[in-house]
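A single protein chain has been omitted from the complex, and every remaining protein chain is retained in its original position.
Going by the order they are written in, the chains are A and B; count residues from 1 in each one.
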Amino acid sequence: MKEKLKDALALATAVLVVSALYMVFIYAPTEANMGNIQRIFYFHVSFAWTGFVAFFGTFAGSIMYLIRKKRCWDILAVSSAEIGIAFCLVVLTTGPIWARPVWGAWWTWDPRLVTFLILTFMFVAYMIVRGAIEEETKRGRFSAVIGIIAFLNVPLTYVANVMWRTIHPDVIRPDKVDLDPRMIHALFMSMSAITLLYVILLLWRMDLEGMRDRVAELKKKIMEEA
Amino acid sequence: MIEVSRLWKSYGPVDALRGIDLKIEKGEFLTVFGPNGAGKSTLLKILSTIIRPTSGKVITDGIDISSANEDARRRIGVISHKAFLYGNLSAKENLLFFGRLYDVPDLEKRIEELLAEVGLAHRANDMVRTFSRGMLQRLTIARAIIHNPAIILLDEPYTGLDQHAARMLTNLLKKLHTEDKTIVMTTHDITNGLEISDRIVIQILGKIVFEDRSANQTVESFERVYFEKVGEGK
Partner (left out) sequence: MGHYLKKVFLIAAKDLRIEFRSKEKIYSMMLFSLLVMVIFNFAFEPGAEYIKDVAPGILWVAFIFAASLGLSRSFVLEKEEDCMQGLMLSPLDRSGIYLGKVIGNFIFTMMIELVSLPFFAIFFNLSLTAALPPLMIVIVLATFGFIAVGTLFSALSVGIRGGDMILPLLLFPMQVPVIISAVKSTGMIMAGSGIETYSQWLKLLIAFDIIFFMASFVIFEYLIEE
């Protein structure tokens, strides 16, 4: 039953992704100032939003792990972190692709961009720490500490960067984009698609981690019997 | 008195302790034997409140130590093969530091007595990093009993000691034993372990598999039992 539900969810994700692609590339009108490059924005924003949700998942899983010490929370935390990193890499790639023609530079120290970059750095460090610890409960505890502290730093990093920018008024800001209703529909559709993609990837990734545990357990049993 | 009931500790998929039941009377000296990986250190660390058990209980004199309250810790002294001493502090400074952490009254005098007792009075102001392994272990004993604990826990105290230092340790432990302290020790050292304790148990793979009074066993007979049990466990 549970497997069937996941299959259904996967199918729904596929349908939504295809619909989102249709809406982003065909349904939504071409933006007047920026041209076709603006279409990247639908996915950029969706991945950014979902990447952030993913790190929140790690944050919540980490807190629960420290309180309850149950492996399932650690599994949630690490699975969500991995997806979060992947999604943030999408954000950090699509950002410059958009920025180059529109703002005239691959990289700008835009507060949101910097915050995502720092967040990605922190969670890569989180994965490195996990890789360096063999013992399961210690790995869970140590990485949970990082998961919590790193996430708490998000608002401060963002605020610091916003304040930092206001002191450099010569920043190239994008013109206020007047959103056509069809653009909002497309954005909404791609956001739903990517959020669902996160959910299904998370479920799969958690299963995978569970399977790893199961394999380790079986190996141990074989060792004991031999 | 220490009462351990159905103590269980898991590290993820690994079960270090699988249901330990033990009763240790006040003033009794219990030695826990067992091969590496039997979970002996884990047991001692739980008794000393350093690690929380996954399930089960430890009650010392009516206090559940899983509440890990400060009073429970005041009653426990721990000696392991690691010293818990700072190399860049002198022997006396180390004892002053730990004594103050335990609010030991009349500390200076207590330190003087202790250093004399473990034969280090003349090295009181030397840096601990200059000490030999045997001297370090003697200072460790002074550190562990500075607050006069009722319970003393020893984790492999003979590791790395030469014959002479081991003999000295045995004598010090015997003396502590006569002072009506409850003592639990883990060791591989059958000769020393058997000699000083009242009771012995063998722990294998997180379980107690054998228990007897030390007086009923000779080194030879106990060695036989030990290797038989360890062989079964493998």
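Here is the rule we use: contacts are C-beta pairs under 8 Å (C-beta built on N, C-alpha and C of every residue); 3 or more make two chains touch, one makes a residue touch a chain.
Note that the structure is a prediction, hence the values are computed from the model and not measured.
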Self-check item: Identified contact with the non-displayed chain, of B:Trp8, B:Tyr102 or B:Phe210
Solution: B:Tyr102
Practice problem: Could you please point out the chain A residues that touch the chain left off the display? | Solution: 66, 114, 118, 121-122, 124-125, 128-129, 132-133, 137-138, 141-142, 144-146, 148-150, 152-153, 156-157, 159-161, 163-164, 167
Quiz item: Which positions on chain B touch the chain that was left off?
Solution: 11, 45, 48-52, 70-71, 73-74, 76, 78, 80, 82-89, 93, 97-98, 100-103, 143
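Keep this in mind: only the chains that are shown with their structure count from here on.
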Quiz item: Taking the complex as given, what residues does chain B use to touch chain A?
Solution: 10-14
Quiz prompt | Sites on chain A touched by chain B in the complex | solution = 71, 135-138, 140, 213, 216-217, 220
